[in-house]
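Note that one protein chain of the assembly has been removed; the remaining protein chains are unaltered in position.
Let's look at chain A:
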Amino acid sequence: MLSAGYVLRRVLQMVPTLVFILVVTFVLVRLLPGDPLSAIGGDHVTDAQVAQARAAYGLDQPLFAQFLLYVRRVVTGDLGRSIVVQVPVWSLVGERLPPTMLLSGMAVAIGVGLAVPLAFASALRRGRATDLAIRAGAQVGLSMPVFYIGLVLLTVFSAHLRWFPVGGYGDGWGDRVYHLFLPALTLGVSLAAVLMRSLRAAIVDVLGAEYVDFARAKGLPTRVILLRHVLRNALISTLALLGPTVGSLLGGAVITESVFAIPGVGRLMIESIYGRDYPVIQGLTLSLAVTVSLAFLVTDLIQASLDPRVAR
């Protein structure tokens, strides 16, 4: 059972991280060459027009004054308004975060769904043909670029076999899950390869532990030994890997979202950086930081519930 103190401590640990990200993002975006007005106005607007627009968006104010205004807004829940597309950042994040979250969730489900049985099959048949084949497959999954896996899946399953649509997001939950299956598989394959290798090593390790020998000696059925003792203990190290992997999944989503035309935050982030859309970059980074911090929190809490020593 998790103590309330541990949960509170973990939640409070998120605060300095988020403050750090808030400050660093604000500074970093302004260190990039160019600004939103030069990015959207392009080469052809006059200096007077750029100066006029800069003043309209408050970008001619001292940096510290801009920062104070930004912090004041964030504290009151206002992430500002996009300079490029002229809508509130909250509304953009609200539109674009769900597709990425659904995609990431499905990718994790596929990744874990593939990794667990394959890791068991590989570990239990260590050194045999099955093990070698699974490990070779994992190696291929790790070394193939995500965009390439995506294009291959699109060409085979969408263009030729017509089992799935060629990209897009669909309408309604069922249609969306159908649209997102191939991109989730693309990300899930890479994720499965990472998780499988870690989980296989952990299972091999746990299989040699004394408490497993003891369980066998007690005459427990193999299924119970594998699920209750081996998987539970092997998962602890793999779960520690899953938290950061969710972060990298969001990174991988940038490419996957472009290839599969999914209107998610990965694409929004890239578009915002290219357009130097400061409010969107800041708001999106903060939202993603909260999301990833929550993913860490959840995996830590699960880990702690599986192994109470973690919470100490």
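The rule is short, and it goes like this: contacts are C-beta pairs under 8 Å (C-beta built on N, C-alpha and C of every residue); 3 or more make two chains touch, one makes a residue touch a chain; residues count from 1.
Following the convention adopted for this analysis, contacts and distances are computed from a predicted model.
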item: Options "NADH-quinone oxidoreductase subunit B", "Acetolactate synthase small subunit", "ABC transporter substrate-binding protein" or "Oligopeptide transport system permease protein": UniProt name of the undisplayed chain; value: "ABC transporter substrate-binding protein"
item: Omitted-chain contact residue, chosen from A:P165, A:G188, A:G243 or A:G283; value: A:P165
item: Candidates A:Q139, A:T155 or A:T222 - the one touching the absent chain; value: A:T155
item: Residue among A:L268, A:A289 or A:A304 that touches the chain left out of view; value: A:L268
item: Residues belonging to chain A that touch the chain removed from view; value: 32-35, 38-47, 49-50, 52, 56, 84-87, 92, 95-96, 151, 154-155, 158-159, 162, 165-169, 258-261, 263-264, 267-268, 271, 273-276
